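Below you will find the structure I want to go over with you.
With one protein chain removed, the remaining protein chains of the complex are shown where they sit.
On to subunit A.
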Amino acid sequence: MTDVILEVRDITKTFPGVKALDAVSFDIRPGEVHALVGENGAGKSTLMKTLAGLHQPDGGEILYMGKPITVAGPLEARQEGILLIHQELSLSPELSVAENIYLGAWPTNRFGVLKKRELRQNSAKALKALGCGFGPDVRVGTLSVAMQQMVEIARAEAFRANVVIFDEPTASLTDNEKDQLFQTIRNLKSKGVGIVYISHKMDEIFDITDRITVLRDGQVQGTVDTAGTDLNQITRMMIGRTLDNYFVKAKAEFGEEVLRVEGLSNKGLFRDVSFSVRQGEVLGLYGLVGAGRSEVVETIFGVRKADGGKLWWNGAEIPLPTPRQSIDMGMALVPESRKEQGLVLMMGGRENTSLPHLQLFSSGSIMDKKKELETYRKYQEALAIKTTGPDQAVSQLSGGNQQKFVLAKWLCANPKLIILDEPTRGIDVGSKSAIHELIAELAEKGLAVIVISSEMPEVLGVSHRVLTMSEGAVVAAFEGDGLTEENLIDAVSHQPASVAAE
């Protein structure tokens, strides 16, 4: 018995224009949680995709239980006992939980007929082992993100995985759900499963992992024991410098009111929401995932139709705008989901950046490509976005770099109000603090800013004022000395009176 389950030696992977992995060596021991960290585009997801059979390496070898193997595809990987839980969940929403657990490897009899009972029983067992509160027959589309993730993890039980890889698993989880996930990870660990954990959230890394491997530009910077290192050392290995001031808050100098809403409602999503935000002010919206925060800002922006409510812009009451009107007035919305709402994946960074402001990048309806390129370059440099060129399809970029283009496309037209819905989801520590600095900078330039975040330190760190939402209603507001973790936790864990009564 070796003390290494899986080892990669000198793995190299090149995409057109980028060396994503450059002679990477890495190993996983049974019963350990091994962190993989690095900047956006460092190669973390690519490395894990090669282990899970989604990419074939150009060079190097993979040793599994001491023997060299080639992982032909994701199904083979699963059957070998290597399971990747994706950065973006990859379940079929129309299928049941049981069918998803065994997706593509359904138990069948001689005639190819699905063995439904076996499928259900095995799935139920796996779900039970994880302590999931739902059964195998539920349709996956009706589950929350956290529950869907549990379905993916249930595959680890069902296929008796020896290696489970988590690629940014907590990006859209609430704190409670995160605790639950960590419990599950510790369970897997105690059973001797080797776990790889990718995250940009350093507190999680120090909380749950045993060893940390740092990747930078496709090369391993080193592997260290978590117990024997600290945040500064890891940050330095990741980005070549340390980050001292994590949060910079904009000076609290407010001007005129930019936006005010009163009594905004949207049936089944939220009701009677009222607030205002001023020039130079950063307003935080905090709440658990599903509290209705994104729906509120999407309604203000006009992509959802409101059922009632009034809106003032620069002090004048106006009818609720369409997205086009919102943008032309100077409103910007960085949406929650970059792949569905944020980007046209087959377009390059240049075309994505100009998409909301075509009239600004054209004269007489003819696109001004030069102006487009200039703006693209400016933001690509300012946000340090890693691409091979202005027209590389953004589908080929790493998750964090995609997110940066969503920011670029909304910053480039100098909005008066910018609404940021989870702006740092999936963004590395260096760029994260750059974005926090950017928020402060924008506010000091006189923009009104609304930040939605599920990360408490982030909301507290950047906002002048925080509204908490729960179950579709604003339940409390805090500012100044009231901006404390206890207050926010307290506010969101109490349900609004009207809901409790229902």
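By our rule, a contact is a pair of C-beta atoms (placed from the backbone, for glycine too) under 8 Å apart; a residue touches a chain by one contact, two chains touch by 3 or more; residues count from 1.
Everything that follows uses one rule, which is that contacts and distances are computed from a predicted model.
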Undepicted complex member, UniProt protein name, chosen from "Cytochrome c oxidase subunit 1", "ABC transporter permease", "NAD(P)H-dependent oxidoreductase subunit E" or "Cell division protein FtsX": "ABC transporter permease"
Touch criterion as defined above, residue of A:V303, A:A382, A:M456 or A:A477 at the omitted chain: A:V303
Identified contact with the non-displayed chain, of A:M347, A:I385, A:A434 or A:V451: A:M347
Identified contact with the non-displayed chain, of A:Q149, A:S326, A:T375 or A:Q403: A:S326
For subunit A, the residues touching the chain missing from this view: 54-55, 301, 303, 322-324, 326-328, 333, 335, 340-347, 351, 354-356, 358-359, 362, 365-367, 393, 395, 409
